[in-house]
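A single protein chain has been omitted; all remaining protein chains appear in their positions.
The letters A and B name the chains in turn, as written, and every chain counts its residues from 1.
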Amino acid sequence: MTQRRWWMALVLAMTTTLLGEAPSARAADVTLTAFSGPFPHFAPLFVADGKGFFKKHGVNATVRLFESGGAASAAFRGGRADVLSGCDFPTISLLQVEDAVVLAPIEHDSESIMISAREGIGSLKDLKGKKVGIPLRSTSEFFTFRALRDVGLGPKDIEVVNLGPADMLPAVVRGDIDVASWWQPFGWRAEEASGGKVRTLTTSKGYYTLWCPISARRKFVEENPAGTVAFLRAMRDAVQWLNQTPLDERAAFVTEYAKGDLKITKQLMSLLTYDMTETPEYRAAMKEMETFMLNAGLIKRPIDWDKVLGSRYLREVSPQLVK
Amino acid sequence: MAASVSSTRSPAAPTALRPAAGRPRSAPLRQAVSVVLLIALWQALSEWFADPTVVPSPGAVVSRTGELVASGGLLQDAAATLGRVVIGYVLGAVLGVAFGLLIGWFGWMERLLGPSLNFVRSIPPIAWVPFSIIVFGIGEGSKYAIIVYLVFIVLALSAAAGVRETPRIRVRAAQALGAGRRAVLLRVILPSAFPFILTGLGVALNLAFMAVVSAELIGARSGLGHVITHAQAMFETDTMLVGILSLGVVGGLFGRGADWLIRRGLGRFSNRVA
Partner (left out) sequence: MTRPNRIGWARAGFVVGAVLLPLATWELLSRAVLNPNLVPPPSVVAATAAGMLADGELFAHTTISLRRIFVGFSLGSVIGIAVGLAAASSPFIWDALRPLLAVCSTVPPIALIPLAMLWFGIDEFARLFLIVYLAAVLMIPSTVNGVRSIPAIRLRAAESLGARRARIYLGVVLPDALPSILSGLRITLGFCFMVVVAAEMIGASSGIGYLIMQSRYYALTTKMFVGILVLGVLGMGFDTIFRRLVAGLLPRFAVEKRTG
């Protein structure tokens, strides 16, 4: 009997070693809390949580969603999270007051940020002298002036009306403003609500790419380097899942997770590219945004990107991820 | 609410329960002392937190105020906000009192329109912003509209309650003595309703200042609400506090002034020295 047991143990030991570790949950190596807005741009975070990728890599993550990126940032400021997902503009604002490491981009696109205009306005040049609604202190501010610069117009050539997108919707449909510089799904809604009188004038394609990175508190990163890498591994698995899954299925998942609206989520997700690679374009885009914000007086101190970018952690996940 | 409580008269608290009478003159002194104590407490808190973006010290807030006054147009912002509040408040109050008197007097009107009034009472100004934009656009009109709306509701309900509380017998007595409609209104109903209206005016004033912050989300480029919102977006806690405190100070001062004015101007409508 004892001999047979001994054999069984040996066989078992060999099998386990050969097949590798069972895919069930390991004991957590790192615990973290992540805050995010509920937008599909941050889907990799949702997927990593909901599809078990965090668990797989030993990350005990709590993901909390806030009704907007701004709310998530404010909560992050309060010191109750380790990780924050955001877009370029809010991330750079945050870096002014928070010692954070920008770990990796998780999404980018150039179609979700766009400008809608009422009929009669055919091109960017026509914006001259018009009332343009812009949510100030957001990516739209950067995009609008960047686009205008290309056609030789400056901030003085338009009449800026500072509104949030939710309020721009009735304003542009009603005609109080001629142009709305904002993001989807507001463009689609405006087109619907105005019976086509308000249409997309241009997306940011050709002018500006929106980058949404994920950042973490420096203290957390420095105290948990292995955990940070594990976190990034989970995120990469999530990005891969998103890229391999058909649109319907991933939209359904994100809708369910973020308690959003299926139609809008699907429409949005068809515009987004999920990719964690740190490319020269990404770095250049962040620097350009920083320069704009410095010149506009929105931030006071320049950013030391070498210190802030978390490339080395990304490299540990895979050298291909940092170009 | 602070506006509607009398300021310098001695409290009518039980003599057994309060210190010796004759203290009223030192009331401003006591208030000054308490302000100083509060600031000291604040300073201690800010040192304990040691993070100026979480709890800025009083000194930081003061210096930021100085900066904003000198180069940031804080005074203009305060004036803009005050202007919006005043216009919205006066308009809303006049309309509200008139409407309230009407529905208070005509029971059938109250039964018909009262529930709607009670319904919209629970809805915060921020929920009305999109609606306001649709109806009034994005100019000053929609900002006034939000303030007028809130003030109107409070005063309509207060005035209606005041009219209802008027003992009918007084009205009938006046009518029996040959008083015409106008006399009945001015000499019987209004004095009876006055305390309610007064309370309503106080509540509405505070509400108007609160509402102006939501109102200034509608494309404003000036105003204290705008200062606060901008500071929030850029994580500037010290500026945020400057905005909040300015709003509080402006509101408090204006409230005292309005309180005094109302008692002086409308005092003749009241039954007793308020």
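Just a few scattered comments:
Simple rule for what comes next: a residue touches a chain if its C-beta (ideal position, glycine included) is under 8 Å from a C-beta of that chain, and two chains touch if they have at least 3 such contacts.
The model shown is predicted, which means the values in this text are computed figures rather than measured ones.
Contact with the chain that does not appear here is found for just one residue of B:138, B:155 or B:210, B:210. Listed for chain B, the residues touching the missing chain in the whole complex are 1-2, 4-6, 10-19, 23, 27, 30-31, 33-35, 37-38, 54-55, 107-108, 111-116, 118-124, 126-127, 130-131, 134-135, 161, 164-168, 199, 202-203, 206, 209-211, 213-214, 225, 228, 232, 237, 240-241, 243-245, 247-252, 255-256.
Listed for chain A, the residues touching the missing chain in the whole complex are 38, 64-68, 71, 74-75, 77-78, 80, 165-166, 169-170, 173-174, 185-186, 189, 192-194, 259-261, 264.
Simple rule for what comes next: only the chains that are shown with their structure count from here on.
We define each chain's centre as the mean of its Cα atoms; on that basis chain A and chain B are separated by 42 Å. Those residues of chain B lying in contact with chain A across their complex are 53-54, 129-130, 133-134, 137-139, 217-221, 230, 232-235. If you check the complex, the residues on chain A that touch chain B are 70, 73-74, 77-78, 93-94, 96-97, 133, 136-137, 161-164, 166-167, 169-171, 174, 176-177, 298.
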